[in-house]
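One chain of protein is taken out of this complex; the other chains stay put.
Per-chain numbering from 1; labels A, B and C assigned in written order.
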Amino acid sequence: MTVKVTAPDKPLLSRDQMAKRLAQDLEADWVVNIGIGIPTQAVAYVPKERDVILHSENGIIGMGPPPEREEDIDRDLMSAGKGPVTLMPGGAYVHHADSFSLARGGRLDCAVLGAYQVASNGDLANWKVPGASSGNIGGAMDIAVGAKQVFAIMTHVSKDGTPKVVDRLTYPPTALGVVTRVYTDMAVLSVTPDGFVLEEVAPGLTVDDVQAACDAKLILPSEVRTIAA
Amino acid sequence: MTVKVTAPDKPLLSRDQMAKRLAQDLEADWVVNIGIGIPTQAVAYVPKERDVILHSENGIIGMGPPPEREEDIDRDLMSAGKGPVTLMPGGAYVHHADSFSLARGGRLDCAVLGAYQVASNGDLANWKVPGASSGNIGGAMDIAVGAKQVFAIMTHVSKDGTPKVVDRLTYPPTALGVVTRVYTDMAVLSVTPDGFVLEEVAPGLTVDDVQAACDAKLILPSEVRTIAA
Amino acid sequence: MKKKKAASLEEAISHLRDESIVLIGGFGYGGVPEQLIEGVCSSGLRGLTIVNNNAGTGHTGIARLLEEGCVGKMICSFPFASESHVFKEMYAAGKVDLEVVPQGTMAERMRNAGAGLGGFLTPTGVGTEIAEGKPEFEVDGKKYILEKPLRGDFALIKAYKVDPRGNLIYRKAARNINPVMAMAADFTIAEVSEEVPMDALDPEAIVTPSVYVDCFYVTGG
Partner (left out) sequence: MKKKKAASLEEAISHLRDESIVLIGGFGYGGVPEQLIEGVCSSGLRGLTIVNNNAGTGHTGIARLLEEGCVGKMICSFPFASESHVFKEMYAAGKVDLEVVPQGTMAERMRNAGAGLGGFLTPTGVGTEIAEGKPEFEVDGKKYILEKPLRGDFALIKAYKVDPRGNLIYRKAARNINPVMAMAADFTIAEVSEEVPMDALDPEAIVTPSVYVDCFYVTGG
């Protein structure tokens, strides 16, 4: 009974291109939490002159890029994804309870998270597959409910054809009604009170290609732009 | 209908003597919170070689005595009673929420508080007089419920004859079942599951003098000592 | 980098609005944002709810704020200090409302708000009139009451040093409630003695990270 969808037999965006596209929307002066995986790649594409303050839930406010020289790697300065990082000028260290106070307390302008599924009402699933006895939550539940905006980044369709852009979640939820934008290898979507709005499609794809790869009805604005990635 | 009691027409302990007596019971290595008034006097009588760590709820852990020279008085280093103090070696500053976490969290071995009334079940009243529309709570409620022991220090009888050592509070409570010892200008009492035990009486007073000044039945141990003040 | 430094006291205060909840830092003499309070006194603002441990003493600071008619309500733990004449008179005359809150509960309510939480269970006040109207819970055999978060529209705090980004450190016991209020308000304004260059503050020793500071005013004193 499971719905299956298909991605078109055309080139889709690479992870790098997805990361690059998302990075365009991280605005100056924002405080942003970056999840593990593609989200971390996105940060690398934020231009240096754009002042985005990165929060890492293990207690780093003002996280910087990995050190350039291997000898500068510090076991005591790792991201939540356990990769070596640096501290930006004006950064600070806090403990875990203070770090999550910041996350839940409304001081994150945006969180960028990976996802298994996003629903048209903004529900997010990213911690557990259906039927599994357990899963990894990490900081995702706290960060997803706390951030003012949540950008989900993921492939549009899973390898086995399970839809990831859906009307209602079939995966166990991480947080309800939190996702504001979705960045995939096929499209950029906004989550609105009326459902998904298709903002941009990847070069070479059609609106129908994207719609066929969703288990949710997409709202089409007067102009659907092409992703500049 | 109000019960009145009388203090004997004999010399009672001075505030200094009460403070001195209480100080004898503050043990080495204890973390102690000291309220405003007589409690603050008590600390001055703790011998210097006895390592008692004083907590002041405005965020001082390891509070020391007032500075010896007037020019060393620092407006940024005052006790909760707003008097100038110092920081002992190995002391630390914390903010108010952390300070009360310590107080409620079971890290205070003892709190020394002034009182309007103490009841035989350990109930404490020290913030509001009956019928008043409001009063001053300060940190007393948090500290009284959090400390492992609460030493109440007060005159035995109020000026108008209202009893302060009572079977049940007639004043609005600050905290229930918290007081462990009472130090007055007439006696030292322990609060036990069976009620007040009269441990010591002031020099020149009889057990009957003390009993007559209470609105609670005192339990008499085999030996009632004389206060060495 | 976001510009947070106010060019003048007036600019710093200009953010405030009538009928706001304003958290004001300080305990006794230490950590009081004296100039910001003076600024509010001159602002003509009305109907403010002020959160502070006390209700003002003498005729300066919060006492003057009361005299200027800016305040509709005080939330305090210790409102009737011996020198709180202005407040006592206005309260007796019904000109200002009062909510008395245990000091630790007051701090925790603000910390709870700042942490994005919806309340907490505290043993403080159980069996007292503070518990009236509040749900009581028993957890592992001990009684607690449910207290709600206390969030400010604005916080006026006092710090010792600030860097250009807005990171703050405090001085001795002048720290007190200031860092808690900084995290509990929608808009936090810090009065600071000294601005230091970027990276002059040790990132291990920053007490209030810049993300909690929306505006700072340097007094230079």
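What we mean here is this: a residue touches a chain if its C-beta (ideal position, glycine included) is under 8 Å from a C-beta of that chain, and two chains touch if they have at least 3 such contacts.
This one's a predicted model, so the numbers in the text were calculated from it and none came from an experiment.
Taking every chain of the complex into account, the absent chain touches A, B, C. Only one of A:Val94, A:Val112, A:Val165 or A:Leu218 touches the chain withheld from this view, namely A:Val94. Interface note for the absent chain: among B:Gly83, B:Gly105 or B:Pro130, the touching residue is B:Gly105. Although one chain is not drawn, the whole complex shows that of C:His59, C:Lys95 or C:Lys142 it is C:Lys142 that touches it. Touching the missing chain, out of A:Cys110, A:Val145 or A:Ala202, is residue A:Val145.
Not every partner is drawn; the one left out touches chain C at residues 108, 112, 115-123, 137, 139-140, 142, 144, 148-149, 169-172, 175, 202, 204-205, 207. Residues of chain A that touch the chain left out of the display are 56-60, 74-78, 80, 82, 87, 93-97, 99-100, 103-104, 123, 134-143, 145-146, 172-176. For chain B, the residues touching the absent chain in the complete assembly are 29, 31, 51, 53, 55, 61-62, 87, 89-94, 97, 100-107, 145-146.
Keep this in mind: only the chains that are shown with their structure count from here on.
The set of chains touching chain A and also touching chain C is empty. Among the other chains, the CA centroid farthest from that of chain B is the one of A.
Computed from the mean C-alpha positions, the centre of chain A lies at a distance of 36 Å from the centre of chain C. Computed from the mean C-alpha positions, the centre of chain B lies at a distance of 29 Å from the centre of chain C. Chain centres here are Cα means. That of chain A falls 57 Å from that of chain B. Shared contact sites, meaning residues of chain C that touch two or more other chains, fall at 111. Annotation for chain A: no residues touch two or more other chains.
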